[in-house]
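Missing here is one protein chain; the remaining ones are kept as they sit in the complex.
Here is subunit A:
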Amino acid sequence: MDEVLLRSLTPGVLGILVRRGADFAAAEDAVQDALLEAVRVWPADPPRDPKGWLVTVAWRRFLDATRSDAARRRREDLLDEEPAAGPVPAVDDTLQLYFLCAHPSLTPSSAVALTLRAVGGLTTRQIAAAYLVPEATMAQRISRAKRTVSGVRFHQPGDVATVLRVLYLVFNEGYSGDVDLAAEAIRLTRQLAAAIDHPEVAGLLALMLLHHARRDARTAPDGSLVPLAEQDRGRWDTRSIAEGVWILQKALARDRLGEFQAQAAIAALHADARTAEETDWVQIVEWYDELARLTDSPVVRLNRAVAVGAADGPRAGLAALVGLDASLPRRAAVAAYLHERDGDLATAARLYAEAARKAPNLAERDHLTRQAARLHARRGR
């Protein structure tokens, strides 16, 4: 059974239940029940109309749950009537679900969890495993999130930017479990792009595809990080790159630049270079300038310094670092890299060791420690 196909039906089914008058929290529980039932029943007895099957089962579950709740008896009378037939604008429902699950009243971790469950159709157990927290904790996080948005009207217009931030978070957190969060983020962003025509949605989708294309090349067999310049570019996924570039070009042609398009443009320039030496660093610096104009983030200025170092030499890169706070994550690592290229191995080794102490994750820490070790070995013990 194709579980991804099954899960892709989630937002449409949930949208129908809500449209029929079910409240979001109860409808979402009912859809989860229906998905679990489908996993159990479909392999032996596949339905002819999968979505219709899910709607029927979820609706029945919803009514059962509502009936069993005495306090809701009055509403039951209202809901137990045959639902109105007629076409349902599924795309619009899907979009509304994204907005609701990324509602600004939710914390980022709640919005991520709710999106993965209500839009992605993942179970609480799968989401908990992906984020390395106990299932009971994740269940609480999701039910609190549902309570938080319970007062939000379903068809209230939302802000695409908040949805994109949530999807970006899902993509960027490299946790593991039996669910591939990066692939799931791409699927959800693709589904969003089908529901709304927006250049930044396309920009984020392109960005994800271009980075995902490098995934296999990014780690060595022993799990250690392989930096961009040293990656075996033959292992990059050219189909994913081609799709990312195509989506990006269409988005850029509309001349409504945003930060995800600019980031994707940088990723596309890296993808274009057959070898690290062929990288068009001058253009990359220009895109970082655009990005700095759009976001004014210190992280962008830090990455820009790397590009400036490659385009105009390490001294220029070091000059671009001036004014960036020493506490900025990865600043020491960038400074170490630029000092090494400038030939100052002692300073570079010291900064790599400092960067390793401040590294935000194990893979980076090990990588930076190896860099320090490599320079020490070169200078002689």
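The criterion applied here is as follows: contacts are C-beta pairs under 8 Å (C-beta built on N, C-alpha and C of every residue); 3 or more make two chains touch, one makes a residue touch a chain; residues count from 1.
Going forward, contacts and distances are computed from a predicted model.
Per UniProt, the protein behind the absent chain is "YCII-related domain-containing protein"; the candidates were "Integral membrane protein", "YCII-related domain-containing protein", "Hydrogenase" or "ABC transporter permease". Note on the undisplayed chain: of the listed residues A:K51, A:R190, A:R341 or A:R370, the one touching it is A:R370. Contact between subunit A and the absent chain runs through residues 222-224, 349, 352-353, 356-360, 362, 365-366, 369-370, 372-374, 376-377, 381.
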